[in-house]
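What follows is a set of notes on a single structure, which appears directly below.
And now, chain A:
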Amino acid sequence: MADGPAPAIELRGISKAFGAVQANKDISIRVMPGTIHGIIGENGAGKSTLMSILYGFYRADAGEILIAGRKTDIPDSQAAIRAGIGMVFQHFKLVENFTVLENIVLGAEEGVLLNTSLGKARKLLRQLSDEYELHVDPDALIEDLGVGMQQRVEILKALYRQADILILDEPTGVLTPAEADHLFRILRGLKDQGKTVVLITHKLREIMEITDTVSVMRRGQMTATVRTAETSPEKLAELMVGRKVLLQVDKAPPRPGEVVLKVENLRIHDEQGVERLRGVSFDVRAGEVLGIAGVAGNGQSELLEVLGGMRPAQGGTVQLTGEALDLTGSRSDARTRRARGIAHVPEDRQREGLIMDFHAWENVGFGYHDDPAYNRGVLMDNDALRRDAEAKIARFDVRPADCWQKARNFSGGNQQKIVVAREIERDPVLLLVGQPTRGVDIGAIEFIHQQIVALRDAGRAVLLVSVELDEILSLSDRIAVMFDGRIMGERLPDTTDERELGLLMAGITDTDRPVATAEVEANLARSGGKAR
Partner candidate 1 sequence: MDFLTVVQILDSTVRLATPLLLACLAGLFSERAGVVDIGLEGKMLIAAFFSAAVAYSTGSVWLGLLAGVAASMVFGVIHGLASITFRGDQLISGVALNFLASGMTVLIAQDWFAQGGRTPALDGAARFSSIDLPGAGALRDVPFIGPIYDDLISGHTILVYVAVLMVPLSWYVLFRTRFGLRLRAVGENPGAVDTAGISVVRLRYSAVLICGFLCGLAGAYLATGLAAGFVKDMTAGRGYIALAALIFAKWRPWYALGACLLFGLLESIGNRYQSLDLLGLQIPSQFMQALPYILTVVILAGFVGKATPPRAGGTPYVKEK
Partner candidate 2 sequence: EPGLIIDLGGKFDKSFNESAYTGAQRWKEETGNDYMETELQSEAQREQTMRRMAERGANPVVVLGFANASTLEKVAPDYPDTNFVIVDMVVDQPNVQSVVFSEHEGSYLVGVMAAKASETGTVSFVGGMDVPLIRKFACGYAQGAKDTNPDINVVANMTGTTPTAWNDPVKGGELTRAQISQGSDVVYAAAGGTGVGVLQTAADEGILAIGVDSNQNYLHPGSILTSMTKQVDKAVYDAFQSAAEGNFQTGLQVKDLASEGVGYAMDEHNADLVTEEMQQAVDEAAEKIKSGEIAVHDYTSDDSCPALSF
């Protein structure tokens, strides 16, 4: 490449450790100007860390950065901005109660007084939004905007600072497929203007669709950089996890039984009074996995929380094996739900599922701590808890197998195993699972999936919520898609595909293929379920 133009970005030997965690290890890449470069890798692979270093958010322990061929020191974000780098973070960096305009000028004001900067910015903003199809109301408050809009503000922020290099960290995680399409159009537009885009994602489909080149990261290291045109999803997946990946879960056909969970017209408001569930109805039978697909933030979390007893509902009914659950009163709490046989693997294990500063053995009783087996009179029977913990740790191959370690000292995958062990081993009537494999490596994913399938095969009902369509497609016996607090429709995994689910996730129902309840019923009948 000696005779081509200088790379827009060149990283040489970047390393970064957080305490004992080596997040980046001797990483080098080059990105040519006017291209879209993808970076993929599993959770925790070090993608965000690497880009944060490029943006001056963290300082690398070692290595150097070259921008447009010149060695550039980037001690802070100011320097990155000066070097023409803009970044859209995974979690937006916007001041919620400021207007769009204020957010855009923040840090790039001209002069001491605001008035002049705001005036200028308003003009420039109009220009930019025309140029790139980035329409937003400059006077709207951020908190009143949807995530898609907020993302546009972030992009505008970068453009307003005249960024030539735009880094986007997992921009589509919060978008519907349609919004994602719009984003990609914008990115192509930017590319046509000669700008360089770095796109972090772990969705292979997106990489294939839009990038020119792609780098793969694994465990803090850069495993390969290839031209997108010269690779395939399978190859990338293999690079990502370091071995051949079985993208399908082996499982027997379902043998659905009686209805275990019957949800009717469920409604929820959040603290601000915004409706999160607008009348959701479905049921889950014994011996089947119902998968709930949807873009994050469309009510799935709230659904799990209501069923798990973590929040009250504002309307509707829920029946468990024919008996109504209390949704508002004093018996609507998680403890009562557990007593009724509902186990719950929560979406966020670190925030909800575990007490990070408790020892593993204390966590193994968490939520079940009033089980008589763990108690002796008014005192807790810590020995019994520890014995049980050791048994579960052994059965689920949690590493390190040390029940005296604090939960925070286990890796993400092992933390998840502790939670899954705790919940599945109770042999529940109904298992609620949220994002079971988020941030979990492929080996643990297989193991956890097997456990879920085994529970189903033992005739238990499973409600699975995941934003990963692959996971939904491979685990579920039936799929419901949520959009904006409603169930858009139910599908069977064999007769649908990602495209169709994607449309439903965006709130678009195909008119020529109405919601397939009848088809589902027929399918149930075929597989011998006793429909009631």
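The definition used in the following text is that contacts are C-beta pairs under 8 Å (C-beta built on N, C-alpha and C of every residue); 3 or more make two chains touch, one makes a residue touch a chain; residues count from 1.
Basis for inclusion: all candidates are chains of the complex that A comes from, given by their letters.
Worth saying up front: this structure is predicted, and the values here are computed from it rather than measured.
One candidate from 1 or 2 touches chain A in this complex, that being 1. Those residues of chain A lying in contact with candidate 1 across their complex are 48-49, 52, 55-58, 76-81, 87, 89-91, 93-98, 102-103, 105-109, 111-115, 117, 157, 169.
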